[in-house]
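My structure is below; once you've seen it, I'll send some questions.
Shown here: the complex without one of its protein chains, the others still in place.
Coming up: subunit A.
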Amino acid sequence: MIEARGLEKVFKIKGKRGSKERDSSDPRDEGKIFRALRGVSFRCDKGMVLGLVGPNGAGKTTTLRILSTALTPTKGSIIIDGEDYSLFPNEIRRRIGFLSGTTGLYPRLTAREMVQYFGRLHGMEGKALNHRMDELFERFGMQEFVNERNDKLSTGMKQKVNIVRTLIHDPSIFIFDEPTTGLDIMSVTVFLDFLTESKHQNKTIIFSTHSLHEVETLCDQIVIINRGISSFAGTSAALKQEMGEKTLERAFAKQIEQRESMEGAA
């Protein structure tokens, strides 16, 4: 189980960097600081898939980076399996598997060396590690290319290496940041099959995506993040009903517009 409670994250803005790209109407932009998250809360239980959705720059990646321990929240807390994760970051890292669509591989290592490296970093070694690797390579049909260098692999093969790298230490929580963005159809299929399988294995899964089709197909819960605030948490059916729309796309767009106009009025 993973629970985010009132997450806030403030970034200091140095100089004029990024000022051109910044949206002046964004209430989070306070000149020298940027409030990327202003209150994000949700809960994801075991065997559940939670989809984080929201416009570009809403705060999805920041939220996932905080959940994965890469960033520290300015305020708020994260409870994993009943424990505050800030107290045991390394222990929590052993339970988390993180993957994004842009996560790279070490180009000059072979697929086997790459997975082995991360296995060792997670404290695995010897026969146990080799057995786990062979098991995963077989499961994902990777035997033919595990000894190839990563820079020689196709996008789909790379995605498989990344998935196995995420799985090597058998994490109980998966965090995926736009895992299918930029992938070809074969790679997306590989990933979605893996996600479905993980769900059946009672894993806790949180992922951000722009594909509402993926959300509707896979997610038990959705959380809408807009301008650093979690503005909705519930099922896709509940969102459609609340917004009075038949499709998830329209319901999503309406929810965003409503929230922005409410904030503008305030």
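The working rule: a contact is a pair of C-beta atoms (placed from the backbone, for glycine too) under 8 Å apart; a residue touches a chain by one contact, two chains touch by 3 or more; residues count from 1.
Just so it is clear, contacts and distances are computed from a predicted model.
Only one chain is not pictured, and the protein name UniProt records for it, out of "LacI family transcriptional regulator", "Asp-tRNA(Asn)/Glu-tRNA(Gln) amidotransferase subunit GatA", "ABC transporter permease" or "L-lactate dehydrogenase complex protein LldF", is "ABC transporter permease".
One of A:43, A:94, A:139 or A:259 touches the chain omitted from the figure, and that residue is A:94. In the complete complex, the residue from A:71, A:218, A:233 or A:253 that touches the missing chain is A:71. Only one of A:77, A:103, A:130 or A:181 touches the absent chain when the whole complex is considered: A:103. Residue-level contact of subunit A with the missing chain is found at 11-12, 14, 65, 68-72, 90-91, 93-94, 96, 98, 100, 102-109, 113, 117-118, 120-123, 149, 165.
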